[in-house]
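The other protein chains are all here in position, but one chain of the complex has been omitted.
Moving on to subunit A:
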Amino acid sequence: MRRFLERHWYAYAMVLPVVVVIAVLVLYPLAQGVFFTFTNINEANIANPVLDRPATYEGVGFKNYLNVLSGDSSYGAFWGTLLRTLIWTFGCVFFHYTIGLGLALLLNREVKGRTLYRVLLILPWAVPAFISAFAWKYMFNAQYGIINQLLRAVGLPDPVWLGQSDWALFAVIVVNVWLGVPFMMVALLGGLQSIPGDLYEAAEMDGATPWQRFRNVTLPGLRSVSSTVILLGIIWTFNMFPVIYLIAGPNPNTRILVTYAFERFFSGASRDYAIASTYGVLILSVLLVFATVYRRALRKQGEVW
């Protein structure tokens, strides 16, 4: 034991602060959150230190999970919401990645004004998300928003973007794509710059077409960056709450799992913490399963390249 500590003490000393903070402020709340899912806790029966009121909630077993997983619409129509969350997540990440890769390829050429282009293209990342949300909400306004003014000017139909229709989902996806492309672009640009130039020269010597070079040099070279940023992108987008909440509000057409948990948490006098936590645990489970499958799939593919 003593030798063990002697060998590792500085490593642990460096890690300790983070472990303590994470344990106190994440793992403990997480455990409490999981515990809440087996109770009927809400605003009316939670312990209230200000009013000096003790907790009166009680355990209800798996009832919350059964209610949510039944897909009942008074519990947020879980399966429909899950489907919408998947459309939202994969839609956003697909465009983040393809547009980000496209722009990274353009920026990786020798082109005049490259630094300026790069600064302008990263700008959406630098603006705080709630500001961007206001900006887009303003632009998407059905009457005076600039988007509809342009559409009217060229004679196209001008939908009510943020109303009770699937246009609202489309609109928030557009906003989130705008927000998320710079991160992907920067990460992929770094990846592109780390691919050795002689690989391209060798491919060119062998008579590879531009498409073949892209397919057989660029994509494999980006593989490890891509796999990381796509996994992170999916996790972040799945739980992306401010964009939807600030732009569309509690609109059932843009409802994803996280926004519903938040609605349950904050809306009305009831403040159903139990159902909100149940959603939280289900979100965590879906992502854990996904991450496990993803890593395994990557490991298998790794032998192909």
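FYI, contacts are C-beta pairs under 8 Å (C-beta built on N, C-alpha and C of every residue); 3 or more make two chains touch, one makes a residue touch a chain; residues count from 1.
Operating definition for what follows: contacts and distances are computed from a predicted model.
Per its UniProt entry, the chain excluded from the display bears the name "Carbohydrate ABC transporter permease", taken from "Acyl carrier protein", "Carbohydrate ABC transporter permease", "TlpA family protein disulfide reductase" or "Spore maturation protein B". From the set A:Ala171, A:Leu189, A:Val217 or A:Ala248, the residue in touch with the chain omitted from the display is A:Leu189, counting the whole complex. Considering the full assembly, A:Val127 is the residue among A:Leu66, A:Val127, A:Leu156 or A:Val293 that touches the omitted chain.
Although one chain is not displayed, subunit A still touches it through residues 8, 10-12, 14-15, 17-19, 21-22, 24-30, 32-33, 36, 41, 46, 49, 99, 102-103, 106-107, 109-112, 117-132, 134-136, 138-139, 141, 143-144, 146, 149, 178, 181-183, 186-187, 189-191, 193-194, 197, 200-201, 204-205, 224-225, 228-229, 232, 235-236, 238-239, 241-242, 246, 257-258, 261-262, 265, 273, 276-277, 279-280, 283-284, 287-288, 291.
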